[in-house]
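Missing here is one protein chain; the remaining ones are kept as they sit in the complex.
Every chain is named by a letter (A, B, C, D and E) in the order it is written, and numbering of its residues begins at 1.
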Amino acid sequence: MPFVNVKLTAGATAAQKEELIAGITDLLVRVLNKNPASTHVVIEDIAPENWGIRGQTVAALRAAGDPGVSKG
Amino acid sequence: MPFVNVKLTAGATAAQKEELIAGITDLLVRVLNKNPASTHVVIEDIAPENWGIRGQTVAALRAAGDPGVSKG
Amino acid sequence: MPFVNVKLTAGATAAQKEELIAGITDLLVRVLNKNPASTHVVIEDIAPENWGIRGQTVAALRAAGDPGVSKG
Amino acid sequence: MPFVNVKLTAGATAAQKEELIAGITDLLVRVLNKNPASTHVVIEDIAPENWGIRGQTVAALRAAGDPGVSKG
Amino acid sequence: MPFVNVKLTAGATAAQKEELIAGITDLLVRVLNKNPASTHVVIEDIAPENWGIRGQTVAALRAAGDPGVSKG
Partner (left out) sequence: MPFVNVKLTAGATAAQKEELIAGITDLLVRVLNKNPASTHVVIEDIAPENWGIRGQTVAALRAAGDPGVSKG
């Protein structure tokens, strides 16, 4: 009965989301012997102006060229 | 002080959301004697490509005609 | 595929939780024709010192006899 | 390592979100000595027809001129 | 900046949780090129009387020997 919620800054493609969902489900089945039929994964795309880290939005950090957030 | 978060695959109408919000609030008042003024219900509509079950997206399962997800 | 998360101030009995889970599931089946086999409801019990409203904890508001939170 | 999720009825401006993110992060650093580099704040904008209080949607309560929800 | 929340029925060991955290992080780094330093995974253990599926608690379904929930 696992339920997994993944919050990401927006930008993942449909194919990447499929890969994440398959990979996380496989992991739960393999590590915890969970039933895939009751394993749910919900991805939420968060706009960069709605995600803050270090007290600043990801939108602002990216605009400033911050290397720690530029790739993720 | 209950807070209820309902994640749904997108598609509920405004009238259905009103019915859900009224019904969940009534239930909390009736079963737990909660104060409706401090009972919040937040519905989130999730795109079918963002919801995974059995390691696949609901979008893919519906496209394949899977009966378990076709109706919900 | 609904997923419902209910956060409550601690104190509900096991029987009350069963009633909530049955009632919320019935509502989703009736209003949205959801499949009960993929309808999950997770209840979380929150300690009154961890829940704040009006800038104060429920623990403090209850200690002060606040009527709005005394029953819920 | 705090993670803060703020659900708001939609309408905050980008500048207000920046102020919230900065303020919540400062508070966690000041009160709990948290490392700002691992302090995340995610804001979610909720449509007024998806937020229920007192068994009614905020959309309906605002349409009816309810003073308790008109400002927030 | 991903944030992953995994809700599980209680019972995973510390070693299993480490494996889940490592696996989910690896997946996010590999699929989305996320920065592991800003990838957070939070596991929540949910008591079987607090998790409902099919309108019944996992506690009740397990007591009845339900095969779909016995392993997960």
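The rule is simple: a residue touches a chain if its C-beta (ideal position, glycine included) is under 8 Å from a C-beta of that chain, and two chains touch if they have at least 3 such contacts.
The structure presented is a predicted model; accordingly, all values stated were derived computationally and were not measured.
A.B. asks: For the chain that was dropped from the view, give me its touching partners among the shown chains.
C.D. replies: Within the full complex, the chain not displayed touches B, C, D, E.
A.B. asks: Where does chain B touch the missing chain, residue by residue?
C.D. replies: Per the touch rule, chain B residues meeting the hidden chain are 1, 3, 37-38, 40, 42.
A.B. asks: Considering the entire assembly, which residues of chain C contact the chain that has been omitted?
C.D. replies: These residues touch the chain not displayed: 7, 44, 46, 49-57, 59-60, 68.
A.B. asks: In the full complex, which bits of chain E touch the chain not displayed? Write them out.
C.D. replies: 14, 17-18, 21-22, 24-26, 36-37, 39-45
Keep this in mind: only the chains that are shown with their structure count from here on.
A.B. asks: Spell out the chains that contact chain A while also contacting chain C.
C.D. replies: Intersection of chain A and chain C contact lists gives B, E.
A.B. asks: Please report the smallest number of touch steps linking chain B to chain E.
C.D. replies: So the least number of steps between the two chains is 2.
A.B. asks: Centroid of chain A to centroid of chain D, CA atoms only: how many Å?
C.D. replies: Distance between chain centres: 21 Å.
A.B. asks: Taking each residue of chain E in turn, which ones touch at least two of the other chains?
C.D. replies: If we look for residues of chain E contacting two or more partner chains, we find 1, 3, 7, 37-38, 51, 53, 68.
A.B. asks: Is the way these chains touch best called a line, a ring, a star, complete, or other?
C.D. replies: Contact pattern: none of line, ring, star or complete.
A.B. asks: If I apply the definition of touch given earlier, which pairs of chains qualify?
C.D. replies: A-B, A-C, A-D, A-E, B-C, B-D, C-E, D-E
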